[in-house]
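First up is the structure itself, then whatever we jot down about it.
In this view, the complex is presented without one of its protein chains, the others remaining in place.
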Amino acid sequence: MAIITLTTDFGARGPFVGVMKAVILRHAPGATIIDLTHEVAPCWCGEAGFWLARTYRYFPAATVHLAVVDPGVGSERRIIAAAHDEQLFLAPDNGILTMIPGLAQRARVHRLSEGWRQHQGWPEPSRTFHGRDIFAPLAAALVTGRARIEDIGPAITDPQRAALAEAEGDGATLRGQVVTIDTWGNLITNIDERLLHEFTEPLVAIGERHLTLTQTYSAAAPGMLHALINSFGVVEIASSRGNAAEVTGAKRGDVVTVRERSSG
Amino acid sequence: MAIITLTTDFGARGPFVGVMKAVILRHAPGATIIDLTHEVAPCWCGEAGFWLARTYRYFPAATVHLAVVDPGVGSERRIIAAAHDEQLFLAPDNGILTMIPGLAQRARVHRLSEGWRQHQGWPEPSRTFHGRDIFAPLAAALVTGRARIEDIGPAITDPQRAALAEAEGDGATLRGQVVTIDTWGNLITNIDERLLHEFTEPLVAIGERHLTLTQTYSAAAPGMLHALINSFGVVEIASSRGNAAEVTGAKRGDVVTVRERSSG
Partner (left out) sequence: MAIITLTTDFGARGPFVGVMKAVILRHAPGATIIDLTHEVAPCWCGEAGFWLARTYRYFPAATVHLAVVDPGVGSERRIIAAAHDEQLFLAPDNGILTMIPGLAQRARVHRLSEGWRQHQGWPEPSRTFHGRDIFAPLAAALVTGRARIEDIGPAITDPQRAALAEAEGDGATLRGQVVTIDTWGNLITNIDERLLHEFTEPLVAIGERHLTLTQTYSAAAPGMLHALINSFGVVEIASSRGNAAEVTGAKRGDVVTVRERSSG
């Protein structure tokens, strides 16, 4: 089974995703294409990398994950492919893939060479839509096994740093941020649950609000703001039967901290 | 052909639907997954049940319909599967499935037992995303035939009552509500066309507006509000070449009535 996942900031307007699928199916007839999400905030590479990092393990081995959040399209930015954890990853070299834990350290990473691309017989790429003109046929070549990542260009050891830093602590306070906001208004942060192990009774703060950790969405009283470890292993701020984004006015990028309750 | 349909309130932001598909494909390679809708209003089980009830017959026999609108995730609510009308249905026991006509009376309904789940070798479920951790692999087990619904746990005869009541009449006036509003702004109600047979010249009312029934969207003069029986067999309020939701300011849950014109 050949599976390609797509992660973009293309949204649902227009045929951008559909035409990428057309090119994939031309080059990899019968491939299964799964939309991971197309609602990454425009040019917000951090969200694309965050979701890829937190979801790729649910896919079968040999899945090809293609992420196209590409503000530098048409410039000199590199295109890279990585083999990591029995799966393949393909994206512009802008810090999306290096958000995947261990990838920068342990994966085989290759950059697409202009020479290899020119030998594929693909139409000359546009300057503004490499998702269709380069990434789609390349993903198809990888998923069908017609190309291995070592075929497409030289190995590199200097991919761009992660587009979004991990949450950091100074011993007393952990400092992270809101990476994304879901359909229900939950604020999803980059604070990994493992970082919370150093606290006895962690208190999560956003702006002037201080929240205790609960276990489920329904555990807090209706209307109450609370925090929990979500199903992707990070701190999330929710409003029971409400919309935390509306209640708090919080936006993507806003600071979220964790400290010991007793220290307050 | 193994088909699974998905109906959720997950929206398009984030990888929630995509990761459910990952798990389904892991457990049921080659399955066809159809998105019925992911734009159910958050936690509005009535809309999920309404659409399932009105659409499942269009799918081939043996389709597995999975609905995950699940405000009680992580609490003690049951998970149920039903065999009805040659198709299979899977959802939290919160009144979604019992909106399907005849299901509460005639279907075989089983609840998922904790014991059976634990024997499947699935990863330990999270507290907040059973769509991925329980429903997806269970749907895959059912669609591949690896499990029958009688395997997953005991039969039950007391599923939760329908999340949304049927429209009701007192002889003179039928009383229903707006279940959902579509992309064009049409107000879709729970008033079934069969209930209208008792009227000679039905008059549909929402707020202070009284509307006659027409046959098609283009039958009314431009800008006119009118009512019709839509293609799913219920009363719908539309604005010719306009947006009825904007014109009326109506919201989900608003009351819609039908009475005899001459009685006015």
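By written order: A and B. Residues from 1 in each chain.
Here, a residue touches a chain if its C-beta (ideal position, glycine included) is under 8 Å from a C-beta of that chain, and two chains touch if they have at least 3 such contacts.
Because the structure is predicted, anything quoted here is derived from the model rather than measured.
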**Asked** In the complete assembly, which of A:H84, A:R132 or A:R259 touches the absent chain?
**Response** A:R132
**Message:** With the missing chain put back, one of A:P15, A:G207 or A:G253 would touch it. Which one?
**Reply:** A:P15
**Complete:** Among listed residues B:E39, B:D85 or B:D254, the absent chain is touched only by B:E39
**Request:** Over the whole complex, note the residues of chain B touching the chain we left out.
**Result:** 1, 3, 5, 7, 12, 32, 34-39, 51, 54-55, 58-60, 180-184, 188, 215-219, 228, 230-231, 241
**Asked** Contacts of chain A with the missing chain: which residues?
**Response** 9-19, 21-23, 25-26, 29-30, 42-43, 71-75, 126-129, 132-133
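As a convention for this text, only the chains that are shown with their structure count from here on.
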**Message:** Measuring centre to centre with CA averages, how many angstrom lie between chain A and chain B?
**Reply:** 31
